Each structure stands twice: as C-alpha cells, then as structure tokens.
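Okay, here's the structure, questions in a sec.
What follows is chain A.
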Amino acid sequence: MAKPKLNLLERLYLPEILRGLLITTRHHFANLTVHILHRVGLAKGKRGAVTFQYPEDPRPVARRLRARHRLMKRPDGSTRCVACMMCETICPAHCIYIVADEHPDPRIEKRPKSFDIDLGICVMCGYCVEACPEDAIRMDTYITETSSFTREGMLLTLDDLMNHHNEDNFPKHTSS
Partner candidate 1 sequence: MELSDQLKQTLDALKEQFPNGLSVLMPALHAVQAAHNHIPAELEQPLAAYLAIPAEIVHEVSTFYFMFNNRPVGRHHIYICGNLSCWLRGAETLRDHLADRLGIQPGETTADGRITLSVVECLGMCDHAPVMLLDGEFHPDLTVETVDRILAGLS
Partner candidate 2 sequence: MSEIAHALIVTGYILSVVLTLAALLTWMERKQSALMQDRIGANRASILGFRAIGLFHIIADSLKMFLKEDFVPARGVRLFHTLAPFISAFCALAIFACIPFGPSLPLGDTTVNLWIFDSDISLLYVLALGSLGIYGIFFAGWSSHNKFAYLGAMRGAAQMLSYEIALGISLIGLIMVYGSLSLNDIVHYQGRQLFGFLPAWGVFLQPLACLIFLTAGIAESKRNPFDMPEGESEIIGYFTEYSSMKFGLFFLADFIEVVVVAALVTVLFFGGWQVPYLQADGFQLPGGTHWELAPLAVGLIQVGAFCAKLFFFCWLQLTIRWTLPRFRYDQLMRLGWQFLLPLSIANILVTGIILVCR
C-alpha cells in the first residue's frame, strides 16, 4: 500500500494530536452531558451511548462462532472419536489430552479411554475441528460461558463433551 503523503502540519504531529484529542473530548463531553441530563429527567428524546447489557441481555451469536467443544456420537450413542490424536497434535495450546484404548468392535479398533480438554488453556482456534478426520469434534455448542472457580473445573472430560443439556440447540448432523 502506498503511504499517503503528509504535509508539514501533519508531519509535525502536534496539530494532528490536538485534532484527535478534540474528537475524543467532544464525544466524552457530549455523552457525559446527555447522561447527566437523563439522570435528572431532561432531554429524554436525545440518545446517549447505549451498549448491550450482557448478562441480562444475551447477544445473538454468529452461526459459525467457535464455542465450547463437543464430541459427536455414532448412531448407537458411542463416541465417533477414534483417538487418532490429530487434534491433540495440531493443538497449538496443548490443551487436549487423549488416552487411547482398544474398541470392543474390531471394525473400529480404537477409541478414546479418556478425552480431556482443558478450557483454561484452550485458545478456541478451532484447529482440532479442522484436523479431525472423523468429524468427531465440533465447536458448535454456542456455550460461551465456561468459567469455573477451580482449575479442575475447567477440564472437560469425555462425559462433559458427549452429553449436553442443551443439545437441541446444536446444529443437526450434516454428515454421517
């Protein structure tokens, strides 16, 4: 990209700083005044700054939002994951811990004995979803509130990842 050519005043920087300061100060005092007037019951027709009041007033999220993970199931309800460790390998935060085990069905061969995701470390990059060859892990639960009072509480186990109370809200399976 070509750099715009600056004239002397702009290159001096100070007038531009002042201009910037004026803009921000104007917003500051305009909002301040309107809010104070609203407090004392005046100027109801004029709108002040408004934001979402988040916890009471949840924001609609984008359909492709990457939220808390879930593990997909086979028709019989067991996990679709075959413990190939692709997600664990690609994970840049090293927050996935899988221990593999023999699957009773010899056609499947391998399954995760445990599958833990440490949300305290996860950076929500979604690489695990991209890397999964079985479409076994997805980040489409729209669960964004995952905080906990303990570190252990941030650890999602296989059970947490498989069973959700709000499963009906999730996008339906698109591939088998």
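Everything below uses one rule, namely that a contact is a pair of C-beta atoms (placed from the backbone, for glycine too) under 8 Å apart; a residue touches a chain by one contact, two chains touch by 3 or more; residues count from 1.
Inclusion criterion for the candidates: all candidates are chains of the complex that A comes from, given by their letters.
These figures come from a predicted structure and were not determined experimentally.
Looking at chain A and the listed options 1 or 2, the chain it touches in this complex is number 2.
In the complex of the two chains, the chain A residues touching candidate 2 come out as 14, 17, 20-21, 23-25, 27-28, 31-32, 35, 49-51.
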